[in-house]
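I have a structure here, written as structure tokens, and I will follow up with some questions on it.
Only one protein chain is missing from this complex, and each of the others stays in its spot.
Every chain is named by a letter (A, B and C) in the order it is written, and numbering of its residues begins at 1.
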Amino acid sequence: MNDWLLFLLVAVPLVGGIALMFFPSRNYPLIRGYSAAVAGVSALLSVSIFFAYDYTAAGFQFTNSFQWLPVLGIQYSLGVDGISVLMVLLTGIVFITGVLISWNIEHRPKDFFVHYLLLVAGVYGVFVSQDLFFFFFFYELAVVPMYLLIAVWGSSTDFKTFLRTKEYGALKLMLYLVAGSLLVWVGILAVYVAGQGDSFAFSDLVSREFTPGFQRFFFPFFMVGFGVLAGLWPFHTWSPDGHVAAPTAVSMVHAGVLMKLGAYGILRSMELLPEGARDWMPALIGLGTVNVIYGAASAMSQKDLKYVVGYSSVSHMGYVLMGIATLDALGVGGAVLQMFSHGVMTALFFAVVGVIYHNAHTRDIDVLQGLAKRVSVTTALFVIAGLTSLGLPGLSGFVAELLVFIGLFRTYPILGAIGVIGAAITAVYILRLLAKVFFGPISERWQHLHDASPVESVAAGALATVLIAVGMLPSYFVRVINSGVLPFLERLTGA
Amino acid sequence: MITLVHVQVLSAGLFCIGLYGVLARRNAVLVLLAIELMLNAVNVNLVGIAAFVDHSKFLGQIIAVFVITVAAAEVGLALAIILRLYRNKGTTNVDQLNLMKW
Amino acid sequence: MENLTANLYLLWPEFLLAGLAFVVLTADFFLPAERKNYLALVSILGLAALIIFTTAFLLNRNAALYGGLILIDRFSLLFKVTFLGLGILMVWSSADFVKRYLSHPGEYYAMVLFSILGMVVMASAGELLTAYIGLELLSFSLYVLVSHAREDLKSNEAGTKYILLGAFASALLLYGISMVYGVVVQVGIPAPTTFEAIATYVARVNSLPVSFLVGMALIIAGLGFKVAAVPFHMWTPDVYEGAPLPVTAYLAVGSKVAAFALILRLFAQAFLPAIEEWQTIIAILAAATMVLGNLVALAQRNIKRLLAYSSIGQVGYLLMGIAALSASASNALILHLVGYGVTNLAAFVAVIAFYNATGKDEVADFAGLADRNPFIAMALTVSLFSLAGLPIFAGFITKFYLFLAAAQADMLWLTGIAVFASLISLYYYLIVIRQMYVEEAQVKTPLSLSWVTGGLLGLLTLGTVLIGVYPKPLVDVIQTATKAILP
Partner (left out) sequence: MELAWLAPALNFAAFGVVSLFGKYLPGKGSFLSILAIFGGFILFGVVLADYLGQKEDTLSFSRTWVELGVARITWGMIIDPLSVIMLGIVSFVALLVQVYSLGYMAGQERFGWYFAAHSLFVAAMLTLVLADNLILLYIAWELVGLGSYLLIGFWYERPSAAEAAKKAFVTTRIGDVGLLIGILMLFKATGTFEMAGVFAAVEAGHVAPGALTWATILIFAGAMGKSAQFPLHVWLPDAMEGPTPVSALIHAATMVAAGVFLVARAFPLFEAAPDARMVVAVIGLITAGMGATMALVMTDLKRVLAYSTVSHLGFMMLALGAGSVPAAIFHLLAHAFSKALLFLGAGSVMHAMHDETDIRKMGGLRKKMPITALTFTIGALSLAGIPPLSGFFSKDEMLLAVFDGLSPAFLVLALVIVLFSALYMARLLFTVFYGASSPEAEHAHESPSVMTLPLIILAAGAAVVGFLALEVGGYEGFGNFITSGHHGFEVNLLLTVAAVVLALVGFGLGYAIYVRKALSTQALMGQFGWVHKLLVNKYYMDHAYQWAIDRIVLVFASFIGAFDRIVVNDMGVNGTAETVKRSGFRIRYLESGMVYNYALAMALGAAAVALFWWLVIPRIG
């Protein structure tokens, strides 16, 4: 049974999404209930995989493999290690809460959920694939539904000096992500050809010898290609614009999970080209530092809630990139935990912003004021997300960032200090935001604002609970991460 | 004495004249004739090669026969289509074939 | 000299196909007007029967007829079946359109069948003249089909342009053939225009003489015209736009697949020994083709022209397969041909379905299609995504394979350009998709979709997904075909 868990994990949303196409499109309760059921099953699978993962044994578990195209050495092989199993859990959590947050979608809900399920299937696929081809396959699959999800169900916003339409956001996001993936594609082909050209399996490719020159030349293809998805500066602009345009659940998956795909991809590609990776890590860490500061400063100047959160994602992903680039057990472990933490946190952020937007029909910080008086649940949830974002202890963000900082201090202390300062800048803009939007006197306009609905509260509350739980008791998570990161670093540094 | 080179120069000259016709003529029928000229350049070439080099002596001529046949059919078909065009549009000037561009 | 009739029975499929064409042509005279749509059914059934017969009859036969003029092998078998199947799809996709917009369905279907015959000959030709004859048969049929909408000025114009340029291209091709013939024959190789003879010649000489190269350049120009490779592509958008829609689909898929079957065999069996001499040229042509096709497609407002440029772009990818010619590249090329054929046909059938219901073919007219007919919109989206090379559709794996083959031939730079070109292509595909899903329709009435076209559309969409999800059986078959030309 265990062998089939991962197969099911990908198949459930994929088949579920395809099956949903044949549902009557007017029966809203059925569509919703069905989607929630699919998401529920997936989430249950994710959770059980996570807790069934034996971190004492480490390595790849639940492995399973099917021949797909033997001519090219492509297998559909599945497996998770300590890093990816955490990502699977993250996906499960964001998946189910995203469905719940989208409970009240009125415009063509069937199509929405079909796309949404396919999107998640792609994401799961990336995290569990142990074959470079399928890794790429699912990576692109996760991108495909994005365009319509944003362009059809998103929202356009007229800022005073410029206009951001949903079509623009969707187009840019899609082109950008595909551009990144195409770079990766070139890299994959090069690696395949140079590695005897008979197998796409990770396990085979990592054991192939690539010349240092080759590695140095081709690692950037992976780093930048995946980096685009991870919001690597200066290839990040799709992310805030995409988030501003996207509907809530998509923003959640997108910032919550998809951006992690990028970081995860970088991690995996480092294993393929260890020497190239080592040479390029200083560049990555430098860009990551820029991400942190630049993202935070941009976030500070924004007037739209989603832009703030979008740029804060850019900033937080900077920590992930920095952590990865330390090549230090603590730094990489912290980066992985930060991927999880930021995923849940940003999903919560977008969920709450979505609720506000749904009820208030604006996200303009200058217009929203004193909401706490009216919408206490929403406020509480937003505050929790905000506090996680600024790295408050007791919430998951702190543990992750602390580990990253420790890792940085062991390798690049100056950048570590800059990272810590970045966290303080985050505090500035988050607190400014809280003070502006939620506190102060409530304006007349919001006297009758609705609070989050019960379903929304449950969804967002679940995310908040995860944040607190991980923040309080990170040890289990860290042990799982440990079981993935330590062998990873061993392979990478040959130690 | 006439050698293969002479024949080939003739052929190439014919071909170039035809090419010039295709590029310079504006009347569709004249363009078609220019193309015929190019096809005949091919025939000259084929027959010349067959005569001077080919030991079986036949292949080039056979090809030439095929080319003549196909060219005849082609001209017939093309004229039919140009006629259709003339009926509907009242001209065979290729300059005015610009309903579709860019 | 072998007995000319000895192996004639191996050409049964061709004879039967020609017979079928004549049957359809003659039946047209006798059938009353309201029954003429039976002709489509007859053609389809006939073609289906031929597929079964051909497969069963030729499956384990290998022969080179008449000193290598016609080759019966797995390669030609695969393409014969493909073309016959394509004929079915073509007839099927035309059925509604012909009923509504064209007179003389008999001629139309007969021409389709003749063109199929031309393709079949092209795929099995082992000699330049034979290939040329097949090519011309295909072209003649297409000239007629393109100008089949007799009263339509655009159709007339398209037909005129097509035949003038087609004849011009034939002239170039023939001159090229004559030059190659002249060079090869001089060294005394028997049957000098067969692929085998050319290969022997090419393998024998150290460096190819200029006259051979000029001949080859002209052959490339002639065939490049057929497949619409830059700079021989310029007829494509105009003819695609002017031709009746199903014919456009046929041009985009049928004539291209056939031409590539011929090119593949020609380059694999004749020119391969000199691959170092022509590889760079084909690669440059490929790069130019994909970049230009996709760039200009960005600027198109008419869906037919857009798909025309998109297909030019696809030709660029296909040429990569030629440039990187190897067993792997050949596999990839054929796979991409099949995948591209199915996908592009799906796209065109969706456009045809839309055109049948509205009579419009501008991109802007597709606004709100997702509301007016979700199925057409979905199918078109699937095919466009597949053309862009996104999973889980056919285009993903076929492109992946093709680019992989190019990478294996150390042409990663070309892969890089191709990748860039696919990115551009995604942009204009998304513009169409945006029209369908995001923009509001001006007229909001639902669009009707007949069972005939709808069924075909469903089938093609399913095919697009199936190839994308599980290509292994197809690849297995293709490998046997490749073995026939590249042992």
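Observations
Everything that follows uses one rule, which is that a contact is a pair of C-beta atoms (placed from the backbone, for glycine too) under 8 Å apart; a residue touches a chain by one contact, two chains touch by 3 or more.
On a predicted model such as this, the values are computed, not experimentally measured, just so you know.
Considering the complete complex, the chain that is not shown touches A, B, C.
Only one residue in the set C:L8, C:I52, C:A299 or C:A364 touches the chain that does not appear here, and it is C:A299. Screening A:V38, A:M146, A:A372 or A:A385 for touch with the missing chain picks out A:A372. When you scan C:W92, C:W235 or C:Y340 for touch with the missing chain, the hit is C:W235.
Interface note: of C:A64, C:L153, C:A191 or C:V214, the residue touching the hidden chain in the full complex is C:V214.
Touching the chain that is not shown, out of C:K36, C:R74, C:H148 or C:K161: C:K161 (per the contact rule at the top).
For chain C, the residues in touch with the chain missing from this view are 160-161, 164-165, 168-169, 172, 207, 210, 213-214, 216-218, 220-221, 224-225, 230-232, 234-235, 237-238, 276-278, 280-281, 284-285, 292, 295-300, 424, 427.
Although one chain is not displayed, its contacts with chain A can still be listed: residues 162, 172, 175-176, 234, 237-238, 241, 294, 297-298, 300-302, 328-330, 333-334, 370, 372-373, 387, 390, 392-394, 398-399, 402-403, 405-406, 409-410, 413, 416-417, 420-421, 423-424, 427-429, 431-432, 434-435, 438-442, 474-475, 478-479, 481-482, 485-486, 489.
Where chain B meets the omitted chain, the residues involved are 19, 22-26, 28, 31, 94-95, 97-102.
We take it that only the chains that are shown with their structure count from here on.
For this pair, chain A with chain C, the centres built from the Cα atoms lie 42 Å apart.
Taking the mean of the C-alpha atoms as each chain's centre, chain B and chain C sit 26 Å apart. Chain contacts: chain C has no residue touching two or more partner chains. Along chain A, no residue makes contact with two or more other chains. Per the touch definition, chain C reaches chain B in the complex via residues 129, 132-133, 136, 140, 143-144, 147, 150-151, 153-154, 156-161, 163-164, 167-168, 170-172, 174-175, 177-179, 181-182, 185-186, 188, 190-193, 237-238, 241-242, 299, 305.
Of all the residues in chain A, the ones that touch chain C in their complex are 25, 67-72, 111, 133, 136-138, 140-141, 143-144, 147-148, 151-152, 166-167, 170-171, 174-175, 178-179, 182-183, 185-186, 189-190, 192-193, 197. Against chain C, in their complex, chain B makes its touches with residues 8, 11, 15, 18, 22, 28, 31-32, 35, 38-39, 41-42, 45-46, 49, 53-56, 59-60, 62-63, 66-67, 70, 73-74, 77-78, 81-82, 84-85, 88-89, 94, 97, 99-102.
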